[in-house]
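A short write-up of the structure that comes next.
Here the complex is missing a single protein chain, while all its other protein chains stay put.
On to chain A.
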Amino acid sequence: MAVMNIREAINQTLHDAMERDPSVILLGEDVAGGAGTAGGQEAIGGIWGTSTGLIGKFGPERVIDTPISESAIIGAAAGAALAGMRPVAELMFADFIGVCGDQLINQIAKFRYMFGGKARCPVVVRLIYGAGMNSAAQHSQAFYNLLTAIPGLKVVLPTTPADAKGLMNEALHGDDPVMFFEHKALYGKKGEVPEGLHRVPFGHARMAREGGDVTIVALGRMVSFAEKVADKLAEEGIGCDVIDPRTTSPLDEEAILDSVEQTGRLVVVDESPPRCSVATDITALVAQKAFSSLDAPPECVTAPHTPIPFAPELERAYVPGPPAIEAAVRRTLDWG
């Protein structure tokens, strides 16, 4: 297996998909970059490096640099999908769902159902998200919670290069709209990536650690923090199950419930703010379906109920980190 980082895994998967399937197109701001400039085509190559090399290989009719028009990007992806294509649309920052919300939540999420099951809208929206780059309140948010709440959308959060490839391939093979959240702080994360048409089915969690004493469900970037805590506590003889759901819609409820039934303790780690979040959703799930298994109140380790601040020390305080996770795990063990 080749070793690469998440950025490279996504780039390679897009190359392969566009090679394999002529209906796959990419559109977004600066996905090639440099159009209409002295530097010329692909002066940028995509600001995240995930679309590097695509325009040279597939040309500007399939790798479409758009004006800064998020509603038109997502709307055009929707229309192209209804017309039979498989568009991959990039929102350079997930925060921009505030600009194109209608096309996401009222349009592509609804077509299939509203049109009686006949319309097909296999759009993949790549949303680059997350704090950690001091990019403040409008360029850092972990908005998967908002879109997880919308019936008709699927929501994917890859945390390893292998999953980035496998989940992207799965998105490109299904007929549903997929919100593909890429954490900007994870792009450089390396790992082994299977060759060929590797696919990871949605709704199947990854068990990142098995320990048996406490269940930690972690989302996105939080998975690696949870792993760090699990490894540290393992040295003390405390065993943590670390569950990476990989997709929040559909959610692998069974994996979470099975683990909690064994451990009796739940910690959910979520980079979003605390209200109406995936963390509260998972906590409610466990309270409803595994109540009698619980030996301690569930813990949610989340960002505070604030916009994301700019100053480095404030942003560090915003993002849930290993110490907060460790403290929460210990609280569940010390309870009662």
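We adopt the following convention: contacts are C-beta pairs under 8 Å (C-beta built on N, C-alpha and C of every residue); 3 or more make two chains touch, one makes a residue touch a chain; residues count from 1.
Assume contacts and distances are computed from a predicted model.
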Report summary line: Of the listed "Cytochrome c-type biogenesis protein CcmE", "ABC transporter substrate-binding protein", "Stage II sporulation protein M" or "sn-glycerol-3-phosphate transport system permease protein UgpA", the name UniProt assigns to the chain that isn't shown is "ABC transporter substrate-binding protein"
Report summary line: The listed residue (A:126, A:139 or A:154) that touches the chain absent from the view is A:154
Query raised in the report: Of A:115, A:310 or A:335, which one is in contact with the hidden chain?
Result: A:115
Query raised in the report: Among the options A:176, A:253 or A:295, which residue touches the chain absent from this view?
Result: A:176
Requested in this report: Have a look at A:50, A:103, A:169 or A:332 and name the one touching the chain we're not showing.
Outcome: A:103
Report summary line: Against the hidden chain, chain A presents residues 22-23, 25, 27, 61-62, 64, 66-67, 69, 71-85, 87, 102-103, 106-107, 110-120, 151-152, 154, 174-176, 203, 250
